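Only a single protein chain was left out; the remaining protein chains are all shown in position.
The letters A, B and C name the chains in turn, as written, and every chain counts its residues from 1.
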Amino acid sequence: MIKHKKNFKLKHYINYIGIGFVTILFSILSLTGNASISLQFLLEKIAISIILAVSLGLVVGFLGELSLGHAGFMCIGAYIGGKVSAMLEASLGCGISNLLISLIVGGIAAGICGVIIGLPALRLRGDYLAIVTLAFGEIVKTIFINTSAESFGGATGLSTPRYNREFLFIYAFIIVLIMLFIVQNLIRSKHGRAITAIRDSEIASRATGINVTRYKLLVFALSAFFAGIAGVLFSFSNYRVQCTKFDYNYSIEILVMVVLGGMGNITGGIISSSLITLLQVKLATLLSGNLAVLQNVLYALILVLIVIYNNAPRLKGFREKYSIKVLFNKIFKKKADPATVRDDEAKWDRVPTKINVDDLLSMDLVVTESVAKPDKGGEHNE
Amino acid sequence: MIDIINTFINGLSLGGIYAMIALGYTMVYGIAKMLNFAHGDIIMVGGYTLFVAIGLFGNPILAIVVAIILCGVLGVLMEKLAYKPLRGASPLAVLITAIGVSYLLQSLSQIIFGAGTKYVNMPNWGSITLGSLRIQVYTLVTLIASVVIMVALSVFIKYSKTGRAMIAVSEDRAASELMGINVNTIITITFLIGAMLAAVASTFYLLKAPSISPTFGSMPGIKAFTAAVIGGIGSIPGAMIGGILLGVIEVFTNSIPAIAPYTDAIEFTILIIILLVRPTGLLGKKRREKV
Amino acid sequence: MKKLLLSFMFLLAFVACFFTTGCGKSGNEIVIGLSGPLTGGAAVYGVAVKNSAEMAVEEINAKGGINGYKIKLIALDDMHDATKVSTNYASLMQQGMQVSLGCVTTKPGLEFSELSKGDNVFFITPSATNDDIPKYANGYQMCFADTRQGTFSAQYVNSNLPKTTKIGILYHSGDDYSEGIYRNFAESIDKGFDVKVASFSEDDPTDLSSQVQLLKDCDFIFLPIYYGPAAIFMTQAKDIIKKDAVYFGCDGLDGIDSSIEGFDINTIPQEVSYLSHFNSKATSGPAKEYIDKYVAKYGAETLNQFGASAYDCIYALYEALKQAAEKDPSSVTPDVAASALCETLKGIFQGGFTFSGITGTNIKWDKDGYVDKAAVKYVVKEKNK
Partner (left out) sequence: MNNNVSLPVLETKNLGVSFGGLKACSEVDITINKKEIYGLIGPNGAGKTTIFNLITGIYAPTTGEIYLCGEKINKLSQETICHKGVARTFQNIRLFNNMTVIRNVMVGLHNRKEFKCSFIESALRFPRQFKVEKAMREKAKEILRIFGLEEERNNLACNLPYGMQRKLEIARALATEPKLLLLDEPAAGMNPNETMELVETIKKIRDMFDITILLIEHDLKFVSGLCDRVTVLNFGKVLSTGTVSEVLNDPSVIEAYIGKDDE
């Protein structure tokens, strides 16, 4: 890898550096006994959110399919992984080996379900797929809630061992790093290119020889696998896995993180998932007593305002004048030329956020028959 | 046998309500090209309005009218304030805003009305007996009213100028704009109708089970969305069929104790099966991408 | 660009958050922590508990507090979501929680009982009824545990009803409280009864007509559910279920006549009764005083046994701490660690401590932390003649 050193760009490694810095900083704080419990809990949650947001980002941002059932995969991971860890607790205790085995089993179980839910994705698009994923999540939830108390705990949830909180968040962040390594390399490679090509035009990618079936299943499986991993971490960070948590509202919450971070933008996903988690925890712990009702109002208002500010076509001029990027460029005297994406290699982790309206949410391609339609710019016969 | 008929009638009336909400979803979807996740919460607002209005006026009919108007206004306001600024932006951005609006409505209603359940004193019409068959009057009313509303809506869309403009906008927004249709007005009208239908649905809900809480609308919202998709989202007769199908299935699974806890799972499994067989729903247009 | 913008906005919020958390433990108050659903679907229970606890704390502070120290109650919102408990708990600990009311609802409560075990924080929950809540030595319940409610109800049925009675049960599947009671009830009633079971799975059911159809021939209908769904069931069943049937519930049914604004129990022709520790229609005694105070302060809408139980929890803690302070004043101060206070309180609760409040008199706790008090059958409404 030495020969690539000349191409070293900070941008390539910003995610690793950021997460790595956070991990090391807080690990030191925690191991020297300076991290408060709430900080440790918060970091666990943030790590889980990051894994969820990045893995859902694979499906929504890179493959361009809308999934509203991500919590369902997490649920499977949490239950299967939690069950495994509970069974292993007697022989292995709640240590690193237990954690690893549970992570792998839970992740694979969720990954298999990812393939199963990826199958309809081959036939369905847009909202139809969205509702199937939503339905999948609800089905998983209903099945687990009705299990017997001995198998998966039923209504009161599955009792799982909790990992030592001083270490769990460190492992969680290491998993985040591993996941980023895999996801970013994949997206950067020819396979990632194929996936984004499918998003941009499925028909053209088929015609170019891309095996769309394979890649769709792959992305669904990988995304579900990581969601399952997040679920297993969740089971280790709670004493009980209760499936009421994994309803469609939670899936939507993950989707919010992905969308606010910018579709197909891994760094954005990491930032928005951390900040949303932080915001929620802070709102819940700060607004005690009678003020608690305000937290949802605040959260909802922040959400709506950010989305409108970031996306409203009318505010475009304003955004271009006053956004932080412009400010940043002014300070560092960088030229910003939106037409040219300079240095293709540097942009591997970020594909533009605009996904065609019809590709993602609707299927407007009303076609009567396959006969040719009037030429674009050609001669006009009749 | 009598039980089965009874259950079936109950299912039809629940289905009628689902259909009415699904109509709102499907129209907004077809015309504004967005999933209005806050639609379920309009039902909730309608419920609270009825609660307040019945308390104020005592007259249920007047209260229903007030609720319909208020929900219509809310629908339009929602569209103007939260969705219109995003016209032309990515539909996912609009989806997120809709979710935000939904949270906002829920928490505002908790602030205003408190967390507790409210009970709306809807008129009780009792039941009628046909042989050994006993049917609640509200069931019949719901059934008949929903059929009437659906027919009226279909006629409106098919024959009125506005209705045809709606079809045009849903087929091709840019082209209809060029043809002189005011797309903004059409979208506003769509939201108005959708919200008013939600208010009607809320009335029927309350006739059935007269209690409301801030989260009252979320599950019916999701169920109606499911119904709209089963029928083929964007299709008005599809929403009706989807709604009624879902209602009947729900009531039947609930009436068999062994599978009742799995009601949601069964409904959603049926949805998945239907979509796998017919990828665009029962009555959705089969679309082939043009190459 | 978007992400930077976004991060900027969030960072502002973030920084603001950190500035305001800096408060930590302030001054000389004994801190009682509580986590409950103050928003969302289960908010009515959390709000009732928070209001009542607040009311009790204010009264105690007006009387001069405990051992000369005022009490401070911190109630955080967990939205009935167990995953929010860990951060809430940590935040409470940071704010100096010394003793706790635990969680209002069971699901978060289970998480709370595990978390508090590590730090040995004493808690007495007003309303988390699951049997596992007082699993560890530091956990106590003021309400009846699920199994007990189920068996009490079954005993009542076994000893009071003729074997020819057709029994119906409507429970909320997927809800730990309802399922817990239902299972114990179903196991404990005599085999001779003809039992029909119906269930619903939504938290806020909107239509129970098929369940009504299923249970329409029953004479005695057991409703181990909360009053919200129960009111819907009763309304829908009004003309279908026999007029002389009996609806019988557990403490969740308490509030059916008072807490639903607009609902008139007298429009229901059947008899409605429940087994509980608190009667929200009490016409005399301390319960009546509590009801009057509560209604005057917060309105009747959130008046239910959850609140009453929370009110008693605070007073029980007050009495216990007072006893402890009499023995050793230095053991009850704002500086005492939660763990030390827990040992003190455990000593008192296990040492023959009895308490009389609005949810019962001579309340005792057994060695497992389960409450021992009388369950009384309250008839909310007699059947129409």
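Following the convention adopted for this analysis, a residue touches a chain if its C-beta (ideal position, glycine included) is under 8 Å from a C-beta of that chain, and two chains touch if they have at least 3 such contacts.
Being a predicted model, the structure only gives us computed values, none of them experimental.
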{"item": "From A:M87, A:I203 or A:L291, residue that would touch the chain that is not displayed", "value": "A:I203"}
{"item": "Option from A:N34, A:S97, A:N164 or A:N211 whose C-beta touches the chain left out", "value": "A:N211"}
{"item": "Interface with the unshown chain - residue positions in chain A", "value": "1, 4, 181-182, 185-186, 189-194, 196-197, 199-201, 203-212, 218, 339-344, 347, 351-352, 354-355, 369-382"}
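Definition applied: only the chains that are shown with their structure count from here on.
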{"item": "Chain-level touch network, classified as line, ring, star, complete or other", "value": "complete"}
{"item": "Relative to chain A, chain with the most remote C-alpha centre", "value": "C"}
{"item": "In chain A, residues with contacts to at least two other chains", "value": "142, 145-146, 260, 293, 296, 310, 353"}
{"item": "Per-residue overlap in chain B, given as positions that touch at least 2 other chains", "value": "107, 110, 261-262, 264"}
{"item": "Chain A contact footprint on chain C (complex, rising order)", "value": "1-11, 13-14, 17, 20-21, 38-39, 50, 54, 73-84, 86-91, 93-94, 106-107, 110-111, 114-115, 130, 132, 173-176, 179-180, 201"}
{"item": "Complex contacts: residues of chain B adjacent to chain C", "value": "3, 6-7, 10-11, 14, 51, 55, 107, 110, 114-121, 124, 126-127, 134, 136, 139, 205, 208-211, 213-216, 218-220, 250-252, 254-255, 257, 260-264"}
{"item": "Residues of chain A defined as touching chain C within the complex", "value": "36-38, 40-42, 44-45, 142, 145-146, 154-157, 162, 234, 237-240, 242, 244-245, 260-262, 265, 267-268, 271-272, 275-276, 278-279, 281-282, 284-289, 292-293, 295-296, 302, 306, 309-310, 319, 323-325, 328, 353"}
